[in-house]
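Following this message is one structure expressed as structure tokens.
Heads up, one of the protein chains got dropped from this complex, but the rest are sitting where they should.
Then we have chain A:
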Amino acid sequence: MPPVRYWQENGKDENQAGGDGGKAPQQKEPKTKKRKQEEAKGGGKKFISGKPDPFPGPAPIPQDRLDKFKRKETIKKRRKQHYKLKDMISRSEETSQMAQKQAARFDILLPEDAGFLEGEEEEDTCTISQEDIADAVDITSGAKYFNLKLSQFGPYRVDYSKTGRHLLLGGRRGHVACVDWQSKQLMCEINVMESVNDVKWLHTETMYAVAQKKWLYIYDSNGIELHCIRKFNDVLRMQFLPYHFLLATASATGFLQYLDVSVGKEVAAICTKTGRLDVMCQNPRNAIIHLGHSNGTVTLWSPNQREALVKMLCHRGGVRSVTVDKSGTYMLTSGMDKKLKVYDIRTFKPLNSYFLPAGASCLSLSQRGLLSAATGDIVQVYRDVWSTPVTKPYMAHRVRGTAWGLQFCPFEDVLGVGHGDGFTSMLVPGAGEPNFDGLDANPYRSVKQRQEWEVKALLEKIQPELITLNPNELGQVDNATFTQRHQDRVTALGFDPLAKEKFVPRFKKKGRSSTGSIEKRKKKVAHEDLRDVIRETVEDKMKVAKERKEKDLKTGVSSGTKSALDRFKK
């Protein structure tokens, strides 16, 4: 607010006086008012000291916070709505608004803030080395920057568990290790004596899947082989859909297969007919699998459909890597044409395109939207890729060998890089979501809590049939057309309830059932419904015309004047 001017003072006093004058009659109102209304009014209350409340009413909530928790638009009120429905809608709207407000208020109380990295003036943040950052931060955070020198069995694929506590490393030459990486405790380490294509945690840190040379294997956290799944062969890439308990695998033979890990059944096997599948990612919002192909297309798949839901031509030359952000809005792809492209997958339109001199072999997005791209042995991290055109990386780091697998650790400012010479854990300030939800993924959960969570999660396992492009479809009104509903009914009943019986003319003797007379009789009943409709409409029209004529006559008589144009009237 601008400072008050001398000429405004008088006016303000007047206003205040007016305000007081206005309040006086308000106080005279009967005291039977509800508490709620009084709260809403707010400012009327005064303290014993006589001073007015400096912050009347409930604390305001910033609009952007409210928008964060907005689930849907308010329903437009129709004029002719049933009063019960109207009431129901208004009530539900009220409760949802209250929930939104409460969530927004609660958001202010969240304990942790996100990390950040700011350079001095004239200093690029990308020039700051990992050692400097590790020195600058506290010891526990500094210890999160480390290198594992594993030159024998590399290059390594990396996977963090959903809570971010556990790290799974899979070396190309058969070395598989799982580590509680924060305490640096080794949980198990095995050599499967076969080439390893990919590793993935299943829903908890007690089980993981390893795609080996021929088959898919499941191990537990002690390194004991639980299953060898022979239905899944030559798997190159895997994705785990945590809410569906599905392990999606892409194989060298071009098959996309889904394994339900809770019951151990193959849910779907889709032959994509697009050759070797080694680029894969999932959309965390709707559990759609994105596959990148050597002809530059990216295809979207659900287990319910044999064909791709969407095919997008993204690059000239093959697609090297695909990733989708947490909110399911943006897709980032990199290709052999050395480009990095940003797509909006609500509209399937490109937003931005960047040229990277060496091209990115691996992409990974963090929870807060930082993008890491590996070009050879350099890992670059970008910020705000989709909103503004980026010229410089946010951070950069050179690892010892060619980067093979990248993943941001959930709920931590850490990027795990698996490369030819082992594993590097990088510090990337501002990458992780600072406040986790204890009922969803709790990094500090105890064994009991994990078991409890597992039971709950299994109980609300989403069936694979519900995987669609729009995950909120289930909550919307299904406006099936009449024909569609009719078709459903026909299939359910096994016959058509609305079908009319075909008219079969009765046989008559004495030559009255000749072909000609049969046709004549048939004609009598043909299009009976249509005839009825026509008859009715004609009658209605006549009626209206008659009424109008009478009305005209009346008005003509009453006015008594004849217009020159009346002769054109019918």
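By definition in this document, a residue touches a chain if its C-beta (ideal position, glycine included) is under 8 Å from a C-beta of that chain, and two chains touch if they have at least 3 such contacts; residues count from 1.
We adopt the following convention: contacts and distances are computed from a predicted model.
As stated in its UniProt record, the chain not included in the shown complex is "DDB1- and CUL4-associated factor 13", which appears among "Ubiquitin-like 1-activating enzyme E1A", "EF-hand domain-containing protein", "Membrane magnesium transporter" or "DDB1- and CUL4-associated factor 13". Only one of A:Pro60, A:Pro111 or A:Pro357 touches the absent chain when the whole complex is considered: A:Pro111.
Residue-wise, the contact with the chain that is not shown comes from A:Ser327, picked out of A:Ser327, A:Ser387, A:Thr537 or A:Ser563.
For the chain missing from the display, the contacting residue among A:Ile75, A:Ala358, A:Leu474 or A:Ala545 is A:Leu474, taking the whole complex into account. Residues of chain A that touch the chain left out of view are 68-69, 71, 103, 106-107, 110-120, 123, 128, 132-133, 136-138, 140-141, 144, 243, 284-287, 326-328, 411-413, 427, 429, 432-440, 442-446, 448-449, 459-463, 466, 471-475.
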